[in-house]
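First comes the structure, then the notes that go with it.
A single protein chain has been omitted; all remaining protein chains appear in their positions.
Chain nomenclature is as follows: A and B, assigned in order of appearance, with residue numbering initiated at 1 for each chain independently.
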Amino acid sequence: MSKQLLDVQGLSVTFTTHQGTARVLEKVSLSLQAGEILGLVGETGCGKSVLARSILRLIPQPPGRIHEGRIMFQEKNLLKLSARAMRSVRGRCISMIFQEPLSSLNPVFTIGNQMREMARLHLGLGREAANEHCAAMLARVRLPDARGLLRKYPHELSGGQRQRVMIAMELSCGPQLLLADEPTTALDVTVQGQILQIIKEQAAQRDMAVLLITHDMGVVAQTCDRVAVMYAGVVVETATVADLFARPEHPYTQGLIAAIPGRERIQQLLTIPGTVPDLVTPPPGCRYHPRCVLRVKNCNRIEPELSTIGAQHAVACHLSAGKPQENWRRP
Amino acid sequence: MKLPGRFLMTLLLYVLRRLAYMAPVLLGVTVLAFLISHAIPGDPAQLIAGPKASRETVENIRRTHGLDQPLPAQYWRFLHGLSQGDLGVSIRSHRPVLEDIRDYLPATLELTLASLLLCLGLGIPLGILAAVKRNTVVDHLTRVFSVIGVSTPVFWLGLMLLLVFYRHLGWLPGSGRLDVTMAAPLRITGMYTVDALLAGDWQALRNAASHLLLPAFCLSYVYLAIITRIVRSSMIAVLGQDYIVTARANGLSEARVVLKHAFKNSLIPTVTIVGLSFGELMGGAILTETIFSWPGMGKYVVDSVNYLDFPAIMGFTLMVSLAYVCVNLAVDVLYAAINPTIRY
Partner (left out) sequence: MLTLRILSRNPSAAAGGGILAVMVCMALLAGVLAPYEPVEINLSERLQGPGADHWFGTDEMGRDIFSRIMYGARISLRIGFFVVAIAGGLGALIGATAGYLGGWVDNLMMRVMDVIISFPSLVLAMALAAAMGPSLNNAILAVAFVMIPKFARMVRGEALAVREMPFVLASRVAGAGHAWIILRHILPNCLNSVIVLATLTLGDAILIAASLSFIGLGAQPPMPEWGAMISVGRKFLMDQWWYATFPGLFILFTVVGFNILGDALRDVLDPRIRR
């Protein structure tokens, strides 16, 4: 097994709100190797985006605060870097693309202006060289008339074009890791596939790792190598894609997979009852227990640890810990 | 940025369209001004002739000024005169009002431009600072400063400045544009500081600038408060946008994020307010010029008010309103230039 490119260990993040301190990430651990695409799935508000932003140290402080943990990237702890050193990581070693490409591009500058700015900063290119470079990048994400595109403003492009521009911009300095925060959610279904294809291609060509955040299990199946499932700020299960779909261990993962429309001819759309818990006062023990149909005695008392149950498969659930608990039953 | 010919054409078309839209409003402005000047209590002919004039003289004036004709005809006459730059004759100076205004315009222009420079030069950095340091002491102080700013009577502020800086500290002169012993610099623009600078007359420049400082600060304070406030609030709104996160995620320095990416966006609402506040600036100029005996249009109109010199008052009102409308047109064009999502 090769060295980990990114290794997040025990990361806890809180946000101060009017209601109190929300524990948005609780001892989150995950890792990525070079060239690997890791899907990060979970419901809205489960902390996926906060995790991605914490890696780049982009959560607003205050109200946010990174309490503990390490974010090792290429053997360096990003949390220990100076602000200046961190800036040279952002966009150059680790890039990020967002859900809404229209609002993620600055409306008052041309595409060229924004792309060149980055290339000149990180690659030290001159104006003309930067222009060449950016046009080449746009061509690589299969955008025609790259030179003309550089003179356009974001609002003059379609949604799919904008997201490709974003990808071209974020890949322009050759990052080793791309954080993609729901990159296709705001796009038409037909365009979604193209964008995912481009991300996959580029990852393969550059041996670049991708952390693909999504709430769509379909996207995961289509694109990723491995998956991490998050629930209410906790990673509950990690596995390879094949393993996860074949043998989902955590009841929440099972619920997610069952809720995919059109699977196994289930006529009625399945949902997981209940809502995501309030993170200011999270449920004691396992955070999923109030919604869990397989709940056992210890679930509301003891927090399950993420433990390995197979090759590249780990789960945080008392049911899977290998020790049969008293009074547990399957429905 | 290159400006291709097509861009200039569309810009021109845009200006023309805006002008067409403004035409009825401008006509309305003249109607209102006309109605006000005809609502004067008493007989306008008597006013023009003066209290001691004989009956025949008054009748004569009534006829030559067309005051015996019905209102629409009078309005037509007024509009016709206006199109030739005829704003009537001042009762006080017996000169055409337009000539009077032309004489007083440079002083007002000098004062308002200096204030505008002060406002933008102080207000924009202060607004940015307050937004970036949101909810800190700096922000709270800025808020207090701007609430007091929009609440201060300009004329009272002027008096207080005079009291402190002229009467007690003696740092700055209290009235006029130059010391009486000093000759005005060779007239080029009519703005003493600019003329002195162009002529290389440093002594006159220093003197004119020292006279300009207090009135310009007095006039700018209200405006400064407004600008600081709008820059702060639009900056806060912009700093919460996704593209700011993108800029940071791209590794840009905080200075670049704030001063390039956020600033240009925050200028969009700011520019509108700058145009709208031009009205405040003109209103403030009336009071400031009176306090500091600054020989501009504002002092001219207040002197005219005390003399009930209606042609002068209405001439001023009309000129200022036209200027106000034009400034806002210019602002609209500028707005379109900053904001690429606006289509001409």
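Note that in this section a residue touches a chain if its C-beta (ideal position, glycine included) is under 8 Å from a C-beta of that chain, and two chains touch if they have at least 3 such contacts.
All values reported here derive from a predicted model rather than from experimental measurement.
Looking at the complex as a whole, the chain kept out of the display touches B.
When the full complex is taken into account, the listed residue touching the unshown chain is B:148, out of B:12, B:71, B:117 or B:148. Considering the whole complex, the residue from B:8, B:32, B:117 or B:141 that touches the absent chain is B:32.
Only one of the listed residues, B:61, B:194, B:252 or B:301, touches the absent chain: B:301. Interface residues of subunit B with the unshown chain, by the touch rule above, are 24-26, 28-29, 31-33, 36-37, 39-41, 147-148, 150-157, 159-160, 162-163, 167, 233, 278-280, 282-284, 286-287, 290-291, 301-302, 305-306, 308, 310, 313-314, 316-317, 320-321, 324-325.
As a convention for this text, only the chains that are shown with their structure count from here on.
In terms of their C-alpha centroids, the spacing between subunit A and subunit B amounts to 54 Å. By the touch criterion stated above, subunit A contacts subunit B in their complex at residues 53, 56, 58, 87-92, 95-96, 98, 100, 103-109, 117-118, 121-122, 153, 155, 166, 169-170.
Subunit B makes touch with subunit A in their complex at residues 241-243, 245-253, 261, 264-265, 268, 338-341.
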